[in-house]
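Let's look at chain A:
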Amino acid sequence: MQRALHIDPGKCTGCLQCEMACSYENEGLFNPAKSRIKVFTFHHEGRFAPYTCTQCADAWCQKACPVDAIQIDRNTGAKVIVEARCVGCKVCTIACPFGTVNYNTASGKVIKCDLCGGDPACAKACPTAAITYIDADWTGLDKMRAYAEQSLAGTA
Partner candidate 1 sequence: MRVQLELYASLMRYLPPEADRHRVRVEIPVGTTPHDLLDRYRVPREQAHLVLRNGVFLHAQERDGAVLQDGDVVAVWPPVAGG
Partner candidate 2 sequence: MQYLIIGAGPAGVNAAEALRRLDPDASVRIVGDEPEPPYSRMAIPYLLMERVDEHGTHLREQADHFADRGIIVTQGRVASIDPAAHQVTLHDGSRLGYDRLLIATGSSPASPPIPGIDGPNVSSCWTLADARAIAARAVSGSKVALIGAGFIGSIILEALAMRGVQLSVIEQGERMVPRMMGPQAGGLLQRWCESHGVAVHTGVSVEAIEAKGVRLAGGRFVEADLVITATGVRPNLGLLEGSGVKVEQGVLIDRHFRTNVADIYAAGDVAQGLDFCTGSYAVHAIQPTATDHGYLAAVNMSGRVAEYEGSVNMNVLDTLGLLSCSFGRWEGVDGGEHAELYSPDDYRYLSLQFEGDRLIGANAVGLFQHVGVLRGLIQRRTALGEWKDRLMRDPTRLMEAYMATTQVI
C-alpha cells in the first residue's frame, strides 16, 4: 500500500518542528528556510497550514525537467531530485502549479519533499499529529492528483 503525508491544518500550532526536522534531515542544519515542508500562518483567521508536495501521479515538475533530474522512488512513489543531475534551471519551480519545488540558492539546485525515503521526519517531529504518514487512500490526495491532470487537459 502506497503511503502519503496527510495534513490536518486544524491540529497545527505553527511551531515549525516539522520545518526543523525536514531541514535537519536534508541539510544537516536547523533551517526552516531550507525546509521542504512549510507552515503558512493565517493570522487574521487564526489558522496554521503545513504544506508540501503531494507527489502527484503525473508530476508536472518531472515532466518539465529538461535533464531527467526528477525521478521516482520505486519504494515510496516520491518524486525525487537527483542532485547530481539537477542543473538548477528552475523550470520545475514554475511548472509545479502547487509551488512545492523550490530553488535553494546555497546549493544552486532545487529541493522538494522526497518523503525521506519512506520515514518522513516532519511527521515524526510533529507534536500534534497534524502531519501523519498514512495509507494514501485516506489523504484525499486523489482529488489533488485529479486536479493536477485535469487542469492541463480537459478530459485527459
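These made the cut because all candidates are chains of the complex that A comes from, given by their letters.
FYI, contacts are C-beta pairs under 8 Å (C-beta built on N, C-alpha and C of every residue); 3 or more make two chains touch, one makes a residue touch a chain; residues count from 1.
Note that the structure is a prediction, hence the values are computed from the model and not measured.
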Revision key, fill the gap. Complex check, chain A vs 1 or 2: touching candidate is 2
Review point. What does chain A use to touch candidate 2 in their complex?
Key: 9, 38, 40, 42, 45, 47, 49, 51, 60, 63-64, 66-68, 82, 85, 87-91, 93-103, 105, 108, 140, 147, 151-156
